[in-house]
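With one protein chain held back, the other chains of the complex are shown just where they sit.
What follows is chain A.
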Amino acid sequence: QVSELVQFLLLKDQKKIPIKRADMLKTVIREYRDAYSEIVNKAGKTLQEVFGLQLVEIDSKRHTYILINNEPRAESKYLCRDKEKEKMGLLLIILSFIFMKGNSVKDSALWEFLHLLRVYPGKEHQVFGDVRKLVTEEFVRQKYLEITPIPLTDPPEFKYQWGPRAEKEISKKDVLNAVAKIQGKDPTFWASQYSEAQATR
């Protein structure tokens, strides 16, 4: 049962969409409902010991989980396809922008910024294709970003924030360091962001 669950989790993680406990129960555990938490714990242990992955609950109300990488970052190249790398590049930039701007930005502000990088919501991008879809649908489904409407705005506007997966997979400190590296400055250059990054775990 445990190994079945482990396989199920690894497969489900392919699309990076959070896994619902209900699905886990339905697909794998079936008759063993009572032993559910024990099985999940063991699966988590296996994932950690064999794969170096951590099973993390990102929503305790809806009981959804994701897998994150618990291994210290190896110096060697991270094994993933170019497509994935490119998306992560865009994502890092978006998350950085959001954080540096105070953890929440308006959609117009974000797209105005991306415009400077030759990324346009209305135009098919050479690398990303339908960027708007990637950002507002894929990244949101994967819980990297959270987009909420701003009430009573006409035409409707939205605010963009970090999603729960982003919170678990990357830290504000990392993001600040990335920004600092790219801009050739010390992270302490941005004092309030720096202190916020230090304060957050």
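Note that a contact is a pair of C-beta atoms (placed from the backbone, for glycine too) under 8 Å apart; a residue touches a chain by one contact, two chains touch by 3 or more; residues count from 1.
Keep this in mind: contacts and distances are computed from a predicted model.
Participant: One chain of this complex is not shown here; going by its UniProt record, which of these names is it: "Origin recognition complex subunit 5", "Non-structural maintenance of chromosomes element 4", "L antigen family member 3" or "Glutathione S-transferase"?
Facilitator: "Non-structural maintenance of chromosomes element 4"
Participant: Can you list where chain A touches the absent chain?
Facilitator: Chain A touches the missing chain through residues 10-11, 13-14, 16, 51, 53, 66-70, 73, 77-80, 82, 84-93, 96-97, 100-104, 113, 116-118, 127-128, 150-152, 168-170, 174-175, 177-179, 182-184, 189-194.
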